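A single protein chain has been removed from this complex, and every other one stays in its place.
Going in written order, the chains are labelled A and B, and every chain counts its residues from 1.
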Amino acid sequence: MGAPTGEQAVTLPVLVIGAGLAGTVAAARLQARGVPVRVLADRPGATLLHGGGWQLGPDALRESHPAAEAALDDALDFVRIGLESLALTEGLFDLPDVEGARRACELAPATHAVVDGFGKGHAVADLSPLGHPFAAMQGRGTVVTVEWPPYPDVFGRSFAAMAHRLEADPTEPARLIEALKRALKGTRHDALLLPPVLGISRTEALRRQVAAALGIPVGEALDALPSTPGFRLHAALTAWLNAARVPMQTARVASISLDPLGVQVGDLLVPARAIVLATGRYLTGGLTMHPAVREPLADLPLTPSVPTNPLWHARTDGPYDGRVFETGVGHDPGFRALGLDGRPVHPHVYAVGDLLGGGDTLTQASASGMCIASAWVAATTIADGFATGEKT
Amino acid sequence: MGVLSGPWTWKRFRSFAYLAIAFNRRQARRLFLGRKDDGGVERFLENFAAEGMAPLSAGETELIFSLSKCTYCGICEAVCPLPVDRWPAFSRALEHARFAAEDLPPSCPPECRQCETLCPTGVPLREIPAFVRRSGAARRA
Partner (left out) sequence: MLDLIVIGGGVNGVGIARDAALRGLKVALFDQGDLGAGTSGASSGMIHGGIRYMETDRDVTRLSCLDSGYIQAIAPHLLFRIPFVFPILDWTPAARRMHELAYVYFQAYDAFQPLKRGKRAAKLDRESLLRIEPGVNPNVVGGVTTDEWAINVFRLCTLNALDAQAKGAQIHLRHRVESFLRGPGGAVRGVRVRDLVTGHAREVEARITFNATGPWAGRVADMAGAKVELRPGKGIHLVLDRRIVNYALIASAVDGRQVFLEPYGQETWIGTTDDDYYADPAEVQATHDEVEYLMQAVETVYPRIREHRLVRAFAGVRPTLHKYGPHEDALSRAHKVFDHAGEGAAGLMSMGGGKLAAYREMSQHAVDDICTKLGVTAQCRTHLLPLPGGESTPVPQDIARQAQIDTYTAARLIHRHGACSAQIVERIARDPRQRRLVCLCEPVTEAEIRHCIEHEWVHSLEDLRRRTHCGGGACQGARCARQAAHLLAGYQGGGPERAETLLADFVQARWREQAPVLPHRALSQMEVTRWALRPGSKP
């Protein structure tokens, strides 16, 4: 197969397709290792739906890939520094979301993680003009009614919409603090639980500001749909890529060419040294379902394999048949994408993140850990190869 | 065709006779009086468009495919100052479009594309107000 050779190969960039969690980690890691890299992304996907609680495992990845498992700690350190604005905190958490569910997770932005320490004496802020009964409040502390935001037109809007408003208007945080002070006046609470409204890009700073003004710890619940933590993650990833000066391009990739190696964008074939597929699952089109379940860019086979028409085999009487959600692109220990013969489809084509399937979001919910570790290992493999190639 | 099979009861004979008479009367009127009485598209539209069930245009039929991609994730509503959370529902509201149209803005600000840029499945959100308003207007007409 046509791996570009000689000088050309060294100057060609690695193309990372997708700028979600996996794509960003891979690109940032490659950039940090001095490998020329470019990110091609069309539109955000499941990243924006991230609920705020990061689950790292266990999943198929960690069971079958000791290399990825071993790399997870290094990868996590890298991510924590890269996503500094989120102030990711490790621990064994059981955090409430705004809809009243509890989410077990091993990593969370500080604004959520701090909630784990809240005791019986904490207060729960019910932002009454929004009209949402903040379901996490049920049986969890004293409900205080907060008259924020003070506008008549926000009724029924989501917490994520309010977080955006707080982000856009520099005078808004002060108004929120005033409203909270009024609501808490004359009461004594150990801490305050808010729904996730504390802006998008400066949440941790804002949280500290609010806590300092109120004189008690302040934290936020995890979110549902639409998800404030998802927007924050998306913003933090974009900021990371910008700070690392990774070239980014908005482009819809139509297909991948293996010989010569490159990606087809419109009429243009963009040549590449290596390609990292971080295109997500069904939501973003990393996997599509029509006319059959397939990987559309390189037509990679899926494992565990699903029938051409999974319907014929769908178990409908029992619990969820997760096969169609667990399936994904097969990979070797270095996260090269596998072809039909079980060998890498190309020595320089990698697949990372949700595209690999593995964890079913419903039953295992381990996507964050898999995204990070697979992207890290793939980037390391590429960079190691690059280093060797440069020497020879 | 099984039209003529089965037992021939008196009721069935009578019913068939009625249909035969109807057929002959229509043909006779057509031949001798020149009355077509097909109703045609005019009668059809008079019957139903007035109640809001106006025909969909080819363009609208096409738009429906992309509107159907919505996964109701809510990302659009979080970034839009307009109450766009209602729009995916409004876009399905063909039979009550005239009511949905009342709560839609005239149009989106031309320079704002936030919702469409962030939509994971590429729903043409900005086209919904015009689509719903057209359906609603067709109803009233």
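In this section, contacts are C-beta pairs under 8 Å (C-beta built on N, C-alpha and C of every residue); 3 or more make two chains touch, one makes a residue touch a chain.
Keep in mind that what you see is a predicted model, and the values were worked out from it rather than measured.
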Sites on subunit B contacted by the missing partner chain, in the whole complex: 1-3, 6, 9, 11-12, 14-16, 18-19, 22-23, 26, 38-41, 43-45, 47-48, 51, 53-58, 61, 64-65, 67-74, 85-86, 88-96, 99-100, 102-103, 120-121
Absent chain, residues of subunit A that touch it: 46, 49, 94, 97, 99-104, 128, 131-133, 135, 138-139, 155-156, 224-225, 281-283, 285, 287, 289-290, 292-293, 309-312, 314-317, 319-321, 324-325, 360-363, 365
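Going forward, only the chains that are shown with their structure count from here on.
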Complex contact set, residues of subunit B against subunit A: 71-75, 77-80, 83, 85, 117-122
Partner subunit B, residues of subunit A touching it in the complex: 43-46, 48-49, 156-158, 160-161, 163-164, 225-226, 228, 230-231, 283-284
